[in-house]
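Take a look at the following structure, please.
Removed: one protein chain of the complex. Kept in place: all other protein chains.
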């Protein structure tokens, strides 16, 4: 029944319009039976307003527990070529940089074994090969590794770390996001490929508080670049912005979250002790202002989507840390977290939910951090304090 | 053993110092055996750093379930005159106004039957007669009612309502706090005297958003005066303040929570649509500014102390309502709340906790209010919406 | 005499107690002024002026003192007076000339005038060892010790803004301290002990078990009695079990003490009403003068006074400077206890990179 020329009137509607069309993309590969059937299945979904994929099953490559998402159609007779339509998550290079040759290598592998359809990239950051039969998985994998690529994460494992473009192109990177992303990925290959956590664990590295990789919302471990000393000011460039139409008082001073920046029409004055490194003033006048020179990062833990206790933004665990290779501090902290959460976390309990369940103070004790006021919006308001037996406390020290 | 001359070296320390001394007050009545023993018991507490009162017991006056707090010493042999030392809560007149005669009448009753010690006033607002034997309760009660006074609430009943001084002396009262406090107290005498709720229920009436009776924190039903139209401005008085040293830009404009007030050095300009009626500008320049003329109140429900689910501030239930005698709307709303909470509230569950348990939307449905955005800081962030069957919805209407 | 027993008459109507000047100008006040600390002058639209003289009170008053106030009211203000919602006394005069002599008499008797405007007013408080069974500390004694020290801020108007101090002797918080600029709160810090012999006679085990918010109480047979045990590690000493069952003994001279909370407010002025937050988890009970508590509170008041902007209440000042700086400036250590671990704890975790580095 696989038919590469079937009519798809509903989908065809989506070839129209100025924005790049995913239907056009699919059709570019429609000569493959798999893609022909995908179009048919999708047209059916559009007509019936419901998906036609069955609940995924466990498939993968030898020795790995993650990296492949099993997918089977619930209309295998009608659309036999998508009866199996798994995805392969291929670990992207840090910062999503490619050479044209690397891209062609990937295309060639996928051309040979798969649907010819991809996502560049998946939400976590992987290169996603969309639509692979079970039997082809191992072949794709070995060609990928041969070409220097490897799989990303899936299931209850470390997920593929990702990062912003950082020092590769951005003047605000407060640490080397590309290097650390690569280093952490390489350092934890076992955790990435073999699920053994209570649930998934994601790293995202943003070079500055603009957080161009949405780390605070989307990662269990969010590393956000920041600085300690004064914002660097080029006074003449400030004036140039003012002369070129930036209303510094209104656009900057009034929007500074702590009101610590002021402008007398001639010079900018920043009370750096009050500055919370929000980036706004720097964002508006990139030629005039820059982060300080004493740079590092804030480590936040526990960001996640809503399933199941509700979405969480990551919470401050280390307000400031220098982020220099080989990143031993971060690695030690990470292992301490994995140990404690690994032992006591419930099945499908993200670390953010786990911290809330055991209590942040207890969590800090276990991972070996001291409580500091920067970890909270404000101290507790309820009087329900569990006093720890002081002898026990001392024992710990 | 009752001894009116015993030594109290620790307590004596508290006679020193400039602030009025409660020990001096107690000593003024020490000729009474009860007070002598109280001093002895208290000195003992100060020495041992622990109270000497037993867990209260149920005592009261005939036909009332509330108004008396039973109290027994745990050292009755040593201090026999305070073996029974109950308090009587006498319902205060609205606004805590008295004539000297009324005060003397109260003093005379208490002189005859009790310790001669009072609290003017208890935290809820009652006149508290401190220290009464069980047998004297009924006598005190009959003399009180004879003199036109009655008991206040205690236990799981309506508690003594209270209010700010309002139109009695304050130029900002947006409705008649004294009248409504008296009216509600009189209208719900049965609920006040005979506990039949899941837990206590408190009313507090504040004439304006300054909330001088702390209603938002301390009452299950907090009524806070407000207005709809424009703040009244006397331009010349504004100038007078400016000339007398008020830095209007800094002290007012920059502190306005919505930034809706501006000052050009000559005139004040208020964008009243943005004004959240916080009172700040009016507070700073009482001669120049006043609340608008279209006055009423906001009704907030559910304020309470921490026991047991945590403290709550009251939450907006009716953003604006005209508050005119005979206050039928408020009474109907109150009865609807009492009905629903009375039927479904758990033992010792304040209405604020109850609302959180059943959900505000369900609560609104039951008490007959429509949801409006003013009830929330922001709409929900989690996607866990219970969709109501539309047919059921319709049935309700 | 055999009269019909009166019930449910409610309180006397307040109108009986309003001075004529108030009756006349009821709801028609135009503005107020504060010519000196302790005195409020309200001018009515009619032009009439009402003088209120506010004096301190220990709240726990003898009838001797109430009679004294009544007599003074008769002498100076036709017998009209009121109390404030924070337990001060206000004499209501229509004749401005009488304010000074009344004030002099009151001050001579030990009742200083003040508490208006940018000042510390009376401390709202509770029963303590004078009357309550739950008290983890005394109320009146701590308040007296504090106000003796803070009194200059009652009689002057030298603070950046109003400062509301409140006191409660246990977590029931009858002083409603939960929204105060500074809250002084008595705390138990050890799990209660159980009187297993008495318990079966006076309490119901199921309702006792149900009373515990942390599930620390479990039914158990102890020495042949149907009783309960308390899992110490799960107890945070709220006292709810004690309230529902007298056989639970929570008071403990060694471990009871005082905690300090800061930055709450009630008014809607500028910032919305907000809870007080933990500053100091525990200070010992040290009667009769509680020097540690007095020192802690005055320390916080002074640092705020010296650093806050005009109109900035304690919590508003801390909001501006940040909690890190608050702990730094006051020298109060930040500990594990400051981090919330109750129901909505996660909502208090800092979830952004906006940090003063």
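The first chain written gets the first letter, and so on, giving A, B and C; residue counts start at 1 in each chain.
Everything that follows uses one rule, which is that a contact is a pair of C-beta atoms (placed from the backbone, for glycine too) under 8 Å apart; a residue touches a chain by one contact, two chains touch by 3 or more.
In this text, all values refer to a predicted model and were calculated from it rather than measured experimentally.
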| item | value |
| --- | --- |
| Shown chains that the omitted chain touches within the full complex | A, B, C |
| Touch criterion as defined above, residue of A:34, A:137, A:213 or A:333 at the omitted chain | A:213 |
| Contact footprint on subunit B, counting only the chain that is left out | 209, 211, 216, 224, 226-228, 257-258, 273-278, 298, 300, 312-316, 319-320, 352, 355-356, 359-362, 364-365, 371-388 |
| Interface residues of subunit A (partner: the chain not displayed) | 10-11, 13-14, 16-26, 28-29, 38, 42, 45-56, 62-64, 69, 71, 85, 87, 91-104, 106-107, 110-111, 116-121, 123, 125, 130-131, 142, 145-146, 148-150, 162, 164-165, 167-171, 173, 176, 178, 182, 185-186, 189-190, 192-193, 209-214, 216-218, 224, 250-251, 255-257, 276-280, 283-284, 286-287, 290, 305-311, 313, 347-348 |
| Contact set of subunit C toward the excluded chain (per top definition) | 268, 272-273, 344, 346-347, 351-354 |
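Simple rule for what comes next: only the chains that are shown with their structure count from here on.
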| item | value |
| --- | --- |
| Pair sharing more residue contacts (C-beta pairs) when A-C is set against B-C | B-C |
| Rounded Å distance, subunit A centre to subunit B centre (Cα mean) | 51 |
| CA centroid of subunit A to CA centroid of subunit C, Å | 49 |
| Euclidean distance of C-alpha centroids - subunit B vs subunit C, Å | 13 |
| Contacts with two or more other chains, residues of subunit A listed in rising order | 381-384 |
| Touching two or more other chains - residue numbers and ranges from subunit C | 171, 173, 178, 213, 238, 275, 342 |
